[in-house]
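All protein chains but one are shown at their positions in the complex.
Entry: chain A
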Amino acid sequence: MVSQFSGVLQLTDLDDFITPSQECVKPVKVEKKQGRSVAKIQIEDDGSYFQVKQDGGKQKLEKAKITLNDCLACSGCITSAESVLITQQSHEEIYRVLRNNKQAGVAEQKVVVVSVSPQSRASLAARYGLSSSEAGRRLTAFFKGLGVHHVFDTSFSRTFSLLESQREFVERFHRKEQDKQALPMLASACPGWICYAEKTHGEFILPYVSSTRSPQQMMGSLVKGFFAGQQGLNPQQIYHVTVMPCYDKKLEASRPDFYLEEADTREVDCVITSGEVVKMLEEEKVLLSDVEPAPLDTMFSSVCGDELLGHAGSGSGGYLHHVFTHAARQLFGEEVKELTYKTLKNKDFQEVTLERDGVVVLRFAATYGFRNIQNLVQKLKRGKSPYHFVEVMACPSGCLNGGGQVKPLPEQNNKELLQQVEDLYKEERPLVPEEDQHVAELYQSWLQSVGEERARELLHTQYHAVDKATNGLLVKW
């Protein structure tokens, strides 16, 4: 099966992040010893094997070992990281949880929350001929009809990501003379990029990567942190699903850093893609356009009336736009009304600059896709990167073109569909992060109250360099 993960992640080898099952089904050849062929084998409680000899004496048997050659010949080891992720996080899993809820007693029931990304909304809107907000309202109704309790929008949690990114940049800019690894700051919302960075460039690149959490994981903090507390629930009692434009987000949700040890639960339990939502609709034999719209849940959604609000900037979150405008204002007192993007080598590599008296004081870039990430990192390694901030995304054309987005219909052209999705996405009225009252309230009430250290845990994350696997079993010949 051709991989559905981003090109960047495919080249990174997922198996180094999740070790595939090493349970072997191949019968082992054992060295036959001369002598009686009759023997009794006893299995102890702890799973060890003992051979019981005729005189009653026990002899512990050695564990059978498989050589690499045997392993290559066997097709028993079918579990790979990809299949683990895809089966553990699928729409079937969601149905299972919803079914359990119906049958379970009050104590075992879970509060099911679905957080939808604006990119997935736009993709579904394009498929069913709706506006993005209309798609949002109908998705709310559809999910609630299945037994979901709340449907949120990750543009809301993205406001946190944007605010934190802005603050982090200014802080890094201030310490750039003392800390050579403060700049360029590299955006971190894309898990395909993060996993590639951790695996391929490790300790070299990680100091440059923004510690700000992605909108998905911000929502994880909000739902399993704030919301759980507010509702008097144990985080384990919440089943949090996110709807994302790519498969790489499944990997992000399963990162150990986003696992709540005490509550023994993940901040995001299941990620499904826009395409998987279409599968769900098809299984329910319903068109999204036929679903009666329901009012939007306002708790963790940026809503104005019955319209969902978005953010200015790119379809991948607008990090460049927001960090640039904030930095221009904070650091140079400039109010930037509109950004001028210059296309460099290719359309997935764009640059924005701020000039003061003919001197470039801020140089930002957006690099999407593996080839541009390659060049960015190589230039950085040679000390030749001229940028202060880079919005890095693994997918060419960004998140709107993610691997999990709804595929074009037979009569549709890829490019046309992408343009349609982009147009629907941009239709949403933008909200200025600093002006979001609801978010400001949460900063004051919730984040202040938990203290600085906990607040940092909730809004930021860490990265870990991954060693290339030297285990022979994991090498693909």
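To be clear about the criterion, a contact is a pair of C-beta atoms (placed from the backbone, for glycine too) under 8 Å apart; a residue touches a chain by one contact, two chains touch by 3 or more; residues count from 1.
Here is the rule we use: contacts and distances are computed from a predicted model.
Undergrad: Assign the chain not included in the display its UniProt protein name, restricting the answer to "Cysteine dioxygenase", "Large ribosomal subunit protein bL21m", "Probable cytosolic iron-sulfur protein assembly protein CIAO1" or "Alpha/beta hydrolase fold-3 domain-containing protein".
TA: Spelling it out: the chain absent from the display is recorded in UniProt as "Probable cytosolic iron-sulfur protein assembly protein CIAO1".
Undergrad: Quick one: say which of A:347, A:429 or A:464 touches the chain that got left out.
TA: A:347
Undergrad: Touching the absent chain in the whole complex: find that residue among A:48, A:378 or A:445.
TA: Counting the whole complex, the residue in contact with the absent chain is A:378.
Undergrad: Just name the one of A:370, A:387, A:425 or A:463 that touches the chain not displayed here.
TA: Here the residue in touch with the unshown chain is A:370.
Undergrad: On chain A, what residues meet the omitted chain?
TA: Chain A touches the missing chain through residues 2, 7, 10-13, 200, 345-347, 370-371, 374-375, 378, 396.
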